[in-house]
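Take this structure, written in structure tokens, and hold onto it; I'll ask about it next.
A single protein chain has been omitted from the complex, and every remaining protein chain is retained in its original position.
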Amino acid sequence: MISIRLISTLCIISLTMLAGCSDQKKKEVTSTLNWYVFNEPSGAFATAARNCSENSRNTYQIKLVPLPVDPDQQREQLVRRLAAGDQSIDIIGMDVIWTAEFAQAGWILPWRSEMKKEALAGRLSAPLQSVMYQDEMWGVPYTTNAQLLWYRTDRIKEAPATWDEMIHLAETLGESGIIQAQGERYEGLTAFFISLLATAGGSVLDTRHEKISLAQQPTLQALSTMARFANSSAADRTLSTTREDQARLAFETGHSSFMVNYTFVWSSIQQNAPGIAPHIGWARWPSLSKDKPGRTAIGGINLAVSAHSRYAQSAFQAAVCIASEQHQRIAATLGGLPPTIAALYDDTRIRETFPFADVLRATLRDAVQRPQTPLYNDVSLAISRTLHPMRNIEPDKDYIRLRDAISRALSSKGLL
Amino acid sequence: MPRRNEQPKQRQRRHNEWYQAWLLCAPAVLVLILITAYPILYAIWLSFFQYDLRFPDQRTFIGLDNYISILTSEVWWQAFGNTFILTVSSVTLELMVAFPLALIMYHTVLWRYAVRTATLLPYAITTIIAAFAWKFAFDPTTGFINALSGMEQAWLTQSWSSFLVIILTEIWKTTPFMALMLLAGLTLVPHELIQAARADGANAWQRFMKITLPLAKPAILVAVLFRMLDAFRIFDTVFILTRGAQGTETVSMVGYNTLIVSLNLGLGSAVSVLIFISMLIISALFIWGFNIKTGVDQK
Partner (left out) sequence: MKKSIVENVFWVMSNVLVIAYAVIPMLWIVSLSLKRGSDLNDQQFFPQTISFEHYRNIFSDMQFASAILNSIGIASIAALFSVLLGMLAAYAIVRLEFPGRRLMLIGILMTAMFPPVAIIGPLFDIWRITGLYDTWLGLILPYMTFTLPLAIWILAAFFREIPWDLEKAARIDGATTVQSFIRIMVPLAAPSVFTTAILVFIFAWNDFLFAISLTSTDNARTVPAAIAFFTGSSRFELPIGSIAAASVVVTVPVMIIVLFFQQRIIAGLTSGAIKG
């Protein structure tokens, strides 16, 4: 073994030296790392891939392979390849909700020793927690995300602190008193429920992420808030088919006064609706009681290394490079993707791009993880299926249905 | 049947013929067994296990648990109901459209070539392309249908209108097949018979009901059976149009989602087996109910 390694190292060294003279030889040493990640239109990912390839002095070349932008479809394509042992995947742009599933199935490699140290350095705690599963670290936090409350400062003096207040305010505003939220039957609805549940002090699973928790009082509070909102005049007529982007588009028309949504809306509003941009305010996600802040589910992507990768060592290095401070800054300023490195929230250029940086940092500090179970996909489907459409929620009845559906999902028996 | 007094030589020739026939069929039969019988048996086998590729190490025999959990799940019954509605409504409606279409094809002399070629096109076109065409046509921002009709309907965001678009796409795509089958049935009706009835003063409707329909009935029933089985496995259209949203999930979608999206092969295999059984039941009911001769005995 040792001698083979020695010989191959020698070969690589000699080839690297030769590579300086001829371009053709260069291709033989360079390993191509395929980075599967959602299609990012601003070019932030492409820039990172190019920079890191150059920095590697041709030990590797990162090739971006775009996935659909919809996370459900990203996952669908990835898991099929991973389960089939596809060797062409090296680096995975892994949504925070996939960590447990990918790790449990043995599709990704754990981060250890030196690599782990580099991946940990300076990261915010919420994104860091999202790469942990069973006391191992499964990725490097790259970008994060959390919802804020966006509202019209020309219509409301002060941001409402609670959902009850907000719904009440919206109702008094009349026609323009719409609150944009995500009510389509998909991950966004699950995230909405989990955020409300966490705000009420509950959680879907117990602290060990194995058994169902779903304490009665907080769950009922979350469900009745959803029902109340969806049946009030504050809900958009199309709430049951609204996702993040529809909510943003509707808000940009100016007919709505509130919106809970991710930070990407900020740059979009400034581009698409310069008329209302000066009247946009932001605040923490609304709470359910005055004394406890609202908590929202954390989003974002981490970079993981595929277990079937032929160049795992290079892939680890490349992932660290892509997720480095320099490239997080590019992702933030160019693509509007919030960084996971704490120090960047004090960076002047970042604060220019994200004037709401402090509110976002506070939100992330209190953020909640969606259930870190390998069966998260099933659990999420169980939640969104049971609670869609929101206007038909009957808290007492649906509490039992929800418990039942989640239990089935956790025993891998649920048909979803 | 045994021929008692045949000569040994004749018998040998007969056995020789058997042997040759089996030899000729063997490659096709072997391939079919390998690629359908083996996988379906494997599916039946897997359906008794808890086998989830997300937990590759935990494969345990659980008997009928998968079936129980499917048959007590509202997801399955909703999908089953949807599939049933889609099958019955699209086959009924397309039968109603296909009859006039077949009659037109039968009677037309002038543009025979053009008409027949045109009707073949929807049938030959890729299903997902047909689905995309209709999806874009009904799209409120891209499509011409709202603009033409002056409606402001977001078709694929509501249950009833989603079903409408799915059924329409199915009908558009498969009516030509039905019409061609009916046409073939119509050509079986002897022309003289129609002429004679005409001479006896029967009007067009009477001729159709009394002569054409009864004679073409076997062909029609075969066509309907084929289409029902085909419609029951509907997947492509729904996948493109709604992906199962708005409560339009079909049994094939449930199977796909469980097998390929969730990678839950045990549970998904049980879904597959149930779909397979449903289709067997449909064909059995149909064949016994209408006493169709599938022509298996004919030579």
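We call the chains A and B, going by the order they appear; numbering starts again at 1 in every chain.
As a convention for this text, a contact is a pair of C-beta atoms (placed from the backbone, for glycine too) under 8 Å apart; a residue touches a chain by one contact, two chains touch by 3 or more.
Keep in mind that this is a model prediction, so the values were computed, not measured.
The chain omitted from view is touched by exactly one of A:88, A:162 or A:213, namely A:88.
Set against the missing chain, the residues B:70, B:222 or B:245 yield one that touches it, B:222. Summarising the interface, chain B meets the missing chain with residues 14, 17-18, 20-22, 24-25, 27-29, 31-32, 34-36, 38-40, 42-43, 46, 53, 100-101, 104-105, 107-108, 110-111, 113-122, 124-130, 132-134, 136-137, 141-144, 146-148, 172, 176-177, 180-181, 183-185, 188, 219, 222-223, 226, 229-230, 232-233, 235-236, 239-240, 251-252, 255-256, 259-260, 265, 268-269, 271-273, 275-276, 279, 283, 294-299.
Listed here are the chain A residues that touch the chain not shown: 39, 41, 66-70, 77, 80-81, 83-86, 88, 243-246.
By definition in this document, only the chains that are shown with their structure count from here on.
If you average the CA atoms of chain A and of chain B, the two centres end up 42 Å from each other. Chain A contributes residues 75-76, 79-80, 83, 101, 104-106, 184-185, 238, 241, 374-375, 377-378, 385, 408, 412-416 to its touches with chain B in the complex. Within the complex formed with chain A, the chain B residues making contact are 50, 52-56, 65-66, 69-70, 73, 75-76, 154, 157, 245-246, 254, 257-258, 260-264, 267, 271.
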